[in-house]
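Let me give you the structure first, and then I'll get to my questions.
Every protein chain except one is present and positioned as in the full complex.
Chain nomenclature is as follows: A and B, assigned in order of appearance, with residue numbering initiated at 1 for each chain independently.
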Amino acid sequence: MRLRLTPRDTTYYDLFAALAQHNVTGAGLLAELLGADKAERRSIAERFVEVEHEADDATHAIMRRLNQTFVTPFDRDDIYGLASALDDCMDSMEEAADLIVLYKVDALPARVSEVVQVLQRCAELTADAMPRLRSMEKLADYWVEINRLENQGDKLHRKLVAELFDETTDAIQLIKLKEIVDVLEDACDAFERVANMVETVALKES
Amino acid sequence: MRLRLTPRDTTYYDLFAALAQHNVTGAGLLAELLGADKAERRSIAERFVEVEHEADDATHAIMRRLNQTFVTPFDRDDIYGLASALDDCMDSMEEAADLIVLYKVDALPARVSEVVQVLQRCAELTADAMPRLRSMEKLADYWVEINRLENQGDKLHRKLVAELFDETTDAIQLIKLKEIVDVLEDACDAFERVANMVETVALKES
Partner (left out) sequence: MRLRLTPRDTTYYDLFAALAQHNVTGAGLLAELLGADKAERRSIAERFVEVEHEADDATHAIMRRLNQTFVTPFDRDDIYGLASALDDCMDSMEEAADLIVLYKVDALPARVSEVVQVLQRCAELTADAMPRLRSMEKLADYWVEINRLENQGDKLHRKLVAELFDETTDAIQLIKLKEIVDVLEDACDAFERVANMVETVALKES
């Protein structure tokens, strides 16, 4: 358990905010990885594994609290769902980083950076929104914008896949790049699931 | 929100029936797509995107109603699960249609039409069954038949995959066709999940 917060000073809101902040760090490492040469990549990937462990700890802290307390600020299922969805964002981003290193990919298509920028923006907006769960106010802008970003990410993904099939003649290279690109799309979807969970919670409480 | 029904005249049963009807339209478009030449394909795929949006709206209408009302005709979790499963059918069918266009596939194996016929039959039986949720009667025939169809779809899928590997020498072509065929199998599975949810609900109420 690497998370510094002691049970006394944490609340679900603090834990969600910590988890969302790990996703900002993760999305930043992913952007760093794209600009790195092969020597730097391994150390970035190692830092990523650490961040993912911290996010796991934060998720477990939420689950443990959920299993051991009766009073929760909103529906137990929604707390569980929100924590899981935030954790899925991290898992997909870490998987993409891991595949880039594991597959020893030389150059990624330029458009991949655009997808990672979308992920960075999603991560920041999500981290900004978490503290507002306390009041349940001013959250609609957040989920509308995430849905717009996911849509943009989806369009980028489709273009990327079409380009890969048009331009890659080496099937093994294609398998590698397609898997990386698909996992980045999974990360976009995971941020959308977080936004959908927040919308659900906000609607129930309103 | 494109769905015409106003909150006043809708019930969960009407919303489920509308959602299931969208799947009938979707399965029909998929069949149309298989027979179409490349020029027609794009317009069919565009109509598919529209149908998928309408299905999304119908799903959201169910979720919103669920979040804002206390009294539900059966378990909240089952309403949520049934709506999600119906939406998954549409998502997989739309994804298959989208991949056929995106991958510019010239000719699909003949057996693909047989799988799409299974999907059309699943969609029709599901749409027929939804109104019977009101009385919870005469539903067993439906779920038994869907399970039989899913089994048939699964056998067709296995044959298709074996044939693809036996007959395709171009690995990139294989990657495209296998993904399409796998997504069609996901659609069959989604119809089975709908039937399983209906069985669960009917057993609880009996």
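As a working rule, contacts are C-beta pairs under 8 Å (C-beta built on N, C-alpha and C of every residue); 3 or more make two chains touch, one makes a residue touch a chain.
Quick caveat: nothing in here was measured; it's all calculated off a predicted structure.
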| item | value |
| --- | --- |
| Among B:K38, B:R76, B:K138 or B:R158, residue touching the chain not depicted | B:R158 |
| Contact partner of the left-out chain, one of A:A36, A:M63 or A:L203 | A:M63 |
| Option touching the unshown chain, where B:H53, B:R134 or B:K178 are the choices | B:K178 |
| Positions on subunit B where the hidden chain makes contact | 158, 161-162, 165, 168-169, 171, 174-175, 178, 200, 203-204 |
| Residues in subunit A touching the chain absent from view | 63-64, 67-68, 98, 102-103, 171-172, 175-176 |
